[in-house]
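Could you have a look at this structure, given as structure tokens, before my questions?
Let's turn to chain A:
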Amino acid sequence: MIALLTRDLRLAVRAGGGFGLGLAFFLIVSSLVPFGVGPEAEVLARIAPGILWVGALLACLLSLDRIFQLDFEDGSLDLLATAPIPMEGTVAVKALAHWITTGLPLVVAAPVFGALMNLPQPGYVWIFVTLLIGTPALSMIGAFGAALTVGLKRGGLLLSLLVLPLYIPTLIFGAEAATRGIEGFENTTPLLMLAAITLAAVALLPFAAAAALRINLR
Partner candidate 1 sequence: MLDLGKYAGAVISSWAATLGLLALVVVMTWLQSRKAKRELEAIEARRKARET
Partner candidate 2 sequence: MPEMRRIKQRQDRYNSVWEWANPIKFMWFSGVALPWLVGLTVLLMGVGLVWGFFFTPEAVNFGSSVKIIYVHVPSAFMAISAWFMMLVASLIWLIRRHHVSALAAKAAAPVGTVMTIIALLTGAIWGEPMWGTYWAWDPRLTSFLILFLFYLGYMALWGAIENPDTAADLTSVLAVVGSVFAFLSRYAVNFWNQGLHQGATLSLDKEENIADTYWIPLVIAMVGFGAFFVTLVFVRTRTEIRKRRTHALEMRERMADA
């Protein structure tokens, strides 16, 4: 399984692997919002946590089809299906690779891009923490969506349509936790819910995703 992880990581980082694309997209979105909403510091500060969360979410979406598509097309997925690792393990590892190459950079970059939107001081910590807890859920939920659509030639748009509604609870609790933390309010509830969603997604969705992959590989 480690071998699979290193392989996927190396593939992602190579040229053409799409590494950094998500980050660039995140930066663009963060820069675009002030153009649309106006440069008023207070307005931006108020919406910054939410925008950062939405931007991170959309950036995650970009690289989701890579999780299985390439391996599906060249037959490696069939091989993985017959390998000694259970399919669920393969799914988990691939989702982990996606998180390391897409989610984690977003977590690190978010506070920096937050400065573009006048994120208040406490925001730097809270955005980092909430995204750190929440992005694994995004990768795992995304992997499920990718497993559903892996058999489709141009399933990118459909993938977004399927995955974005599934992202809503994570987004709500993540952005809420960040916003409340910044305003100095009690935010344990959304934080715990966010953690719960991540844990449940990581524990349970590999089974659903593996089932979808098996269906598509028939």
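Please note the rule applied: contacts are C-beta pairs under 8 Å (C-beta built on N, C-alpha and C of every residue); 3 or more make two chains touch, one makes a residue touch a chain; residues count from 1.
Candidate selection criterion: all candidates are chains of the complex that A comes from, given by their letters.
Model, not experiment: these values are computed from the prediction.
Asker: Which one of these touches chain A in the complex: 1 or 2?
Answerer: The single touching candidate among 1 or 2 is 2.
Asker: Flag every residue of chain A that touches candidate 2 in the complex, lowest number first.
Answerer: 144, 148-149, 151-152, 155, 158, 161-162, 164-166, 168-169, 172-173, 176, 180, 189-190, 193, 197, 205, 208, 211-212, 215-216, 218
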